[in-house]
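All protein chains but one are shown in place.
As written, the chain order gives the labels A and B, with residue 1 at the start of each chain.
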Amino acid sequence: MILVEHAAILLIAFPLLGAFITPIVGRVNSLFRDTWVITVLAFTELLAVLLGYDVLQNGISVYTLGARLPALTSPSGIPVRIILEVDAMNAFISVIVSSIALVVVWYCLGFMNQSRVLDKLYTLILLLLTGMLGLTLTGDLFNLFVFLEVVSISSAALIAFYVHRGESLEAAFKYMVLSSIGALMVLFAVALIYGQYNLLSMAAVADKIQNTFLDEVAMVLLISAFLLKAGSVPAHMWKPDAYGEAPAPVAVLLLTSALVCLYVLFRIIFTVFNPATPLLGWVLAILGVSSIFLGVSMALIQNNLSRLIAYSAIAEIGFILLGTGSGLIEAPYLSMVGFNAISGGVFHILNDVLDLGLLFLAAGAVFYLTGERDLNRMGGLGHTQPLLAVFFLVGIFAVSGLPPFNGFASKMMIYESVYVFNPLLAIIGILGSILMLAVFVKVFFSIFLGVSPAKGHGKLPKSMLAGMGVLVLLIILIGLFPALVVDYLISPAVNALINSQNYIGGVL
Amino acid sequence: MNGMSKIVKVTACILIIPGIVFGLYIIMHGHLTPGGGFQGGAVIATISALFIIAYADEIRGVLDKDILSLMESMALIAFISLAFLGLSTTFFHNFLVNGGGLFGNPVSGINPGDLNTGGVIPLMNLAVGLEVYSALSLIVVVMYFGSKQEVLEDVN
Partner (left out) sequence: MLIDLPFLAVVVLLALGVYAVVFRHNLIKIVMGVHILGSGVNLFLISLGYREGGVAPIFTHAPKLEMVLPTPQALTLTSIVINLAVVALMLSLIMLIYKRYKSLDSRDRRLMG
């Protein structure tokens, strides 16, 4: 079927085409434009699901741009063309990204209804989606840099969406400076690799890599750049600003892009460099633990709702790094425990985006109703908005890892396996989770309970409720049947991640 | 503000023709020599910048933001459509090359630099050139007017 054969490139090209058509369609009228954007996103989602199903059934799928056949990667023995390589891990991430984009834009339809510059907003969202999908699917180191910059530029413009607020401009500027420095580090590392091997394809580099000193420099540069973009601890300072000042739906997309950067980090570590030293695992695990600690303790003292959720997003990134880092300690020969640790980390990517996405969207709904960001000036919203209160509560329980919800499943996997490597790390993680519950219970009280509010009697648009409802449904379903998700999605993804020979074999 | 003296204005007008011709030359030879869509587009966009310097506010009706951004979208759509047209084999497949006809002359190794080679690459260069011209002009125009207005609606 032609759609499946070309699904990998269409996933990138179609949102890009959609992005450029949106301003033209927007001239006609807003209903037509909304329909167009939703159609593009739904089609992208369909492609991602088709591609994912195909990859799970038939193994790695490779797409060579401009070749006579999509699978003709190296006609002269060297892969010279741009290659997209999709295995179970990529496909998993691309399904997450495209679904979140669909939910977010559906939510936006209600959230942004009074704004005049929606054409630009949707164009930028589609561009950001293009960048994230490109970052996910590409098999080429240089394109990694290009798509990283696409993500940076479109998200900086999205952070500055409220141009009349000085703070959002500052946040966008800070984000742009940091992420362009990060991207230049990626480019420098790519140059170092290209200078040694004359190759840019990730699979071919992984095949040839010698782990010389220069390779290690390149690896450190790449890892620090993507940790910066993901917002782990030493470079977390842009995150609360950017997430706090962007519109709520945009914050969800930024969160997704941070997780995509984490995926790229894992791909680079596991596939391209495939290091045999446990040091890297320890570094990641300790960075993860410090992210958890710092994120949670900074969240305790915040008064601004979005900034608070942003700090807990830093902590959640920490959980992913902790799980995967602990697994990496015993790479390349993983035991069951190490496999479980990495699975927990990868599973937590999915849960993180669902839980924090729900919280950000709920915070956006609170802002929509009251126009407030300051927690001290809110209260009693639960009397008028019971449904929103329930959604928020589900988000809180899921993000702090309470049993019937999805956060519990992945965090349990992480704790169990990390405890084997180092009990102290696991205990700090559990403590962080408990503190997060304390933080969010405080938040819940100050927003939804107490005396009836002066503001907030309006009705939430249906599309906002639907957007949050989908996330709640997914959270509960994954929380009830985590074993199914782990067996059918996570394990193939982790297997694809840790067996770099399969990835190399897909191209060479 | 009424811009600069008459001499500067007239010189700017005269420079349109060589500017555009040189830009188009760079765009159309993109597949043969250094240059291409981006560089040629940037050369043409300097004409816009020159006009803003010479004419200042009088430019308002000539370089219109809406038209420029429409042109930008159109050019990008043209570029991606060319890539989509190769989809019967693969995305970005050069379906015109070596087939004779428009830009289809086969060529290999050291060559005298015939213009009608390169397949879809010259067409893509044209699209990119138009896109870069309109995008850069848009940036210059928005920055110029934006630096004067109190409130700017949108940067992009």
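We adopt the following convention: a residue touches a chain if its C-beta (ideal position, glycine included) is under 8 Å from a C-beta of that chain, and two chains touch if they have at least 3 such contacts.
Source: prediction; values computed, not measured.
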Chains shown that the absent chain touches, full complex: A, B
Contact partner of the left-out chain, one of A:I181, A:L431 or A:L473: A:I181
Chain not shown: contacting residue from A:Y63, A:Y107 or A:W238: A:W238
Touching residue (missing chain; options A:A191, A:M412 or A:L508): A:A191
Residue, one of A:E170, A:E216, A:E330 or A:E416, that touches the chain absent here: A:E170
Chain B, residues in touch with the chain not shown (by the definition above): 32-34, 38, 109-113, 139, 142-143, 146-147, 150-152, 155-156
Footprint left on chain A by the chain that the document does not show: 142, 145-146, 149, 152-153, 156-157, 160, 163, 166-167, 169-174, 176-177, 180-181, 183-184, 187-188, 190-191, 194-195, 198, 200, 237-241, 245
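Quick note on the criterion: only the chains that are shown with their structure count from here on.
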Between chain A and chain B, centroid-to-centroid distance (C-alpha), Å: 35
Touch list for chain B against partner chain A, complex: 69-70, 73-74, 76-77, 80-81, 83-84, 86-87, 89-94, 151-156
Sites on chain A touched by chain B in the complex: 6, 9-10, 13, 16-17, 20-21, 23-24, 63-70, 116-117, 120, 124, 157, 160, 163-164
